[in-house]
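Note that this complex is displayed minus one protein chain, with the remaining chains in position.
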Amino acid sequence: MNAVRADYTLSLELPFLSFLFPEAQFHVGQLVILPIGLSKTYLNEIEADYQYVDIECAANLLKKRRKFDHKGNLGHALIIAGSYGKMGAAILACKACLRSGVGLLTTHVPVTGYEIMQTSVPEAMVCIDESASRFCKTEEQGNYTAIGLGPGLGIRKSTVNLLDSLLKNSKKPVVLDADAINILASNPEMLKYLPANSILTPHPGEFRRLVGEWKNYYERLKIQKEFAKKYKIFIVLKGANTCIATPQGECFFNSSGNPGMATAGSGDALTGVITSLLAQGYWPKNASILGVYLHGLAGDLASDRFGQQALIAGDIIDNLGSAFKQLESLMETSL
Amino acid sequence: MNAVRADYTLSLELPFLSFLFPEAQFHVGQLVILPIGLSKTYLNEIEADYQYVDIECAANLLKKRRKFDHKGNLGHALIIAGSYGKMGAAILACKACLRSGVGLLTTHVPVTGYEIMQTSVPEAMVCIDESASRFCKTEEQGNYTAIGLGPGLGIRKSTVNLLDSLLKNSKKPVVLDADAINILASNPEMLKYLPANSILTPHPGEFRRLVGEWKNYYERLKIQKEFAKKYKIFIVLKGANTCIATPQGECFFNSSGNPGMATAGSGDALTGVITSLLAQGYWPKNASILGVYLHGLAGDLASDRFGQQALIAGDIIDNLGSAFKQLESLMETSL
Amino acid sequence: MNAVRADYTLSLELPFLSFLFPEAQFHVGQLVILPIGLSKTYLNEIEADYQYVDIECAANLLKKRRKFDHKGNLGHALIIAGSYGKMGAAILACKACLRSGVGLLTTHVPVTGYEIMQTSVPEAMVCIDESASRFCKTEEQGNYTAIGLGPGLGIRKSTVNLLDSLLKNSKKPVVLDADAINILASNPEMLKYLPANSILTPHPGEFRRLVGEWKNYYERLKIQKEFAKKYKIFIVLKGANTCIATPQGECFFNSSGNPGMATAGSGDALTGVITSLLAQGYWPKNASILGVYLHGLAGDLASDRFGQQALIAGDIIDNLGSAFKQLESLMETSL
Partner (left out) sequence: MNAVRADYTLSLELPFLSFLFPEAQFHVGQLVILPIGLSKTYLNEIEADYQYVDIECAANLLKKRRKFDHKGNLGHALIIAGSYGKMGAAILACKACLRSGVGLLTTHVPVTGYEIMQTSVPEAMVCIDESASRFCKTEEQGNYTAIGLGPGLGIRKSTVNLLDSLLKNSKKPVVLDADAINILASNPEMLKYLPANSILTPHPGEFRRLVGEWKNYYERLKIQKEFAKKYKIFIVLKGANTCIATPQGECFFNSSGNPGMATAGSGDALTGVITSLLAQGYWPKNASILGVYLHGLAGDLASDRFGQQALIAGDIIDNLGSAFKQLESLMETSL
């Protein structure tokens, strides 16, 4: 089959769905969106299965701080992450969580992660697991307004039991990433215990373990949508133009981010951001969309400073503040 | 009852007391102080139960460094903070203490906090508690010009004993925060041993444990004033417009700060700042007022850089230098 | 013998080979290259034994990121470095590796390096060696797209065995530095197991241990070229105008860098950079040339900020992002 390999593709007001697929990369070249004056109000009101999240959509989701806000009404997140040799994942998730506005953060780590966490993230409290099997007692869960679980966690038996117990006892949506998703993939009977509106943030490799192979990106999108509807969860499928499928069958494609973010720990940071927003009372859908957009925008701002090649996950976290500020300034302008 | 919900409230020269109450938040909206040319000298001289601390008040309290100042005449602070899983509180309090001008700082921490503190705060000396019960020997206390106690300390029996012993043996005012206040709340018989002019820095939740429920902010203010007078201590009640009640019955409302500071560890930093000023020989009243103002101003400068949402306690500490400089530049201008 | 001691030496389009030798330092003074309009295309096409790597040569080697790049296609590097008392070498090599674009990084360290690495480089996964002799199992090697080995490793018997086993089992080129080179020098029978196209990065002292004494720089260059051809490896001989000898007998002289980089850990950083590029699929020749240029340029940018005297290895790493950006901007201009 012959097809044009364009250097540039200009699209009016919005991209075509296919432009967002990896298969189209060499045909689309650099994508440029040309505004043609369509009414924003109209675009926001029409019901569409596929939506493209730009900076204005994201800014509309942001809650402003109020003068008398205090730690108590800004949520208390719990991050369960890290294991011997992979404590860095916990550091990155926790730093990103704190930099996304949560009031309090507790992180649950194994004994071998205690000093590492306290030295690296002094703003977080640390709940130490004496053995993997004893973990956070379920009665304590009630105090947390959101739980994020997975980065660097490993997939040992005791960790599987822990996740199993947490899912069965949790009444609130949770954020699951990395090894938490790998555990679900190996133990599909646990899927039915996922609290409704939970958020899973797989990269394509993790998603493949969960759902099996796909033939092309169109089929992958179909599988993603069905999976989200079946289990009543949000699937945040990471990559260029990260796609968020909702339990209602909608799909949100993210417009921020760059390939410099294809670096170790980038996903751990996203888990922290989304958990933080969820803990602050954002609806799971908004936490997913806004979190993904902020994470990508922070990566864009970081690459302005360090270039894409040298970008590391810590840079994304360091630029979350500037990303929030950019959205805030848009809020103020639009008032 | 019907009441206006204003977007803006303009107040001449000073705010009304009620504008500073959380109940008024939605009615006041954004508060703007309009100077009308009242004589600053007059305002400073009149005796008023309620005072509003602006940047000029704060700058007037600042002591300038003299050319031959040395470590020995800039005080030696002791910070007793942190426990297993909460060492970050000690890190933040110590960093803030050093960044507020003290000559020397020793921090007393449990064995499990030793490496964490030395790695994180190399400028501080560490006194290691082999067990919670043995703690800092009282004869050593004489060497410190001020003691701050509480952040992340926990409320175990041995810690209660330690606080009890420290209060009974201390001849100088101390700064008590967080778990030190929680211990007082559970052991009200210890209140009578509080050295005169000690400084307590509760957030509203900790204050409630200490004094019980209140009906509204007016009653809370009354309780705060009576408590400060009864025990001859300073009560720094944290929140938007932090209120400092003195043993003499005065109240100082702080004007700096923003809701981005409603984040884990923000209060630990304040403990460090006030302890530092007290150690340098500031009167407890001035240490409280100036410390609270500086802490808020550092938070405002930090939010200029990172926005309110992404602000973490470490940012407040990093901006203490700029806050001091801003007050210093005002001193020079006013000469 | 009498010879001029010039303050400045002007050279047309390219330097003479002799200008790059330490013996010529006092005679050449400051070297200035004057472009005289020779065709770049012509210069790049002629076959020359000696080439001078300037910023355009380096920029031509750089691969641009593509939109759908992900961690999985950006390589997974393994850095084997550090020992009791020399863990800093591992930190520096790993940070530099991450800052040079690799998708994933695992570092193999002894137990005594575990907390140090996780605290210092959260983006890296840590594979912990319970004893020096057990080390990374060979079957795991297949997962890594490149291995860098040597900084701070020590030369104990168990480490020698480990290197021996790794060389015999590796099918891909490896990057060897510091103590890995010292081990080869003491065990020359291991040289024949070096995978073809491996990269050795000795400083002159390490190179001397490997090949014995030389009379002057000309002889050293001859020895270097023969050694590279004999063992089919790249020899990156560090110093001012670092010289890269290839298995094909070519020599590339680097033009970036400054004497401020003569500081502890500078070489460890270079190991990280080259390993990172190799892991991303750069040919060993290009990984060597580009890596050396980037490292030198980062050092130049760092000395612009800190001066040469105060420059430390960490500064070089911190400026890798700016170095990449400078090459990238050149790519864009030349399009």
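Order of writing sets the chain letters: A, B and C. Residues in each chain are counted from 1.
Everything below uses one rule, namely that a contact is a pair of C-beta atoms (placed from the backbone, for glycine too) under 8 Å apart; a residue touches a chain by one contact, two chains touch by 3 or more.
All values derive from a computational prediction rather than experimental measurement.
Enquirer: For the chain that's been dropped from view, list the shown partners it touches.
Expert: The chain that is not shown touches these displayed chains: B, C.
Enquirer: Among B:A24, B:V53, B:I79 or B:L98, which one is in touch with the chain left out?
Expert: B:L98
Enquirer: Sort through C:T119, C:T159, C:S198 or C:S288 and give me the one touching the missing partner chain.
Expert: Only one listed residue reaches the unshown chain, and that is C:T119.
Enquirer: Touching the absent chain in the whole complex: find that residue among B:E13, B:E123, B:E219 or B:D304.
Expert: Once the missing chain is taken into account, the touching residue is B:E123.
Enquirer: Touching residues of chain B against the unshown chain: what are they?
Expert: The list for chain B reads 62, 65-72, 74, 98-105, 114-115, 118-119, 121-128, 320-325, 328.
Enquirer: What is the set of chain C residues that contact the non-displayed chain in the whole complex?
Expert: Here the touching residues of chain C are 22, 25, 84-89, 91-92, 112-113, 115-116, 119-120, 152, 203-205, 239-240, 258-260, 262-266, 305-314.
As a working rule, only the chains that are shown with their structure count from here on.
Enquirer: Looking at which chains touch which, would you call it a line, ring, star, complete or other?
Expert: Drawn as a graph, the chains make an open path, so a line.
Enquirer: Could you classify the chain A-chain C contact as same or different, where same means more than half of all interface residue numbers appear on both copies?
Expert: Mostly different residues form this interface, as fewer than half of the numbers used are common to both chains.
Enquirer: Report the inter-centroid distance (CA atoms only) between chain B and chain C in whole Å.
Expert: 52
Enquirer: Which chain C residues reach two or more other chains?
Expert: 119
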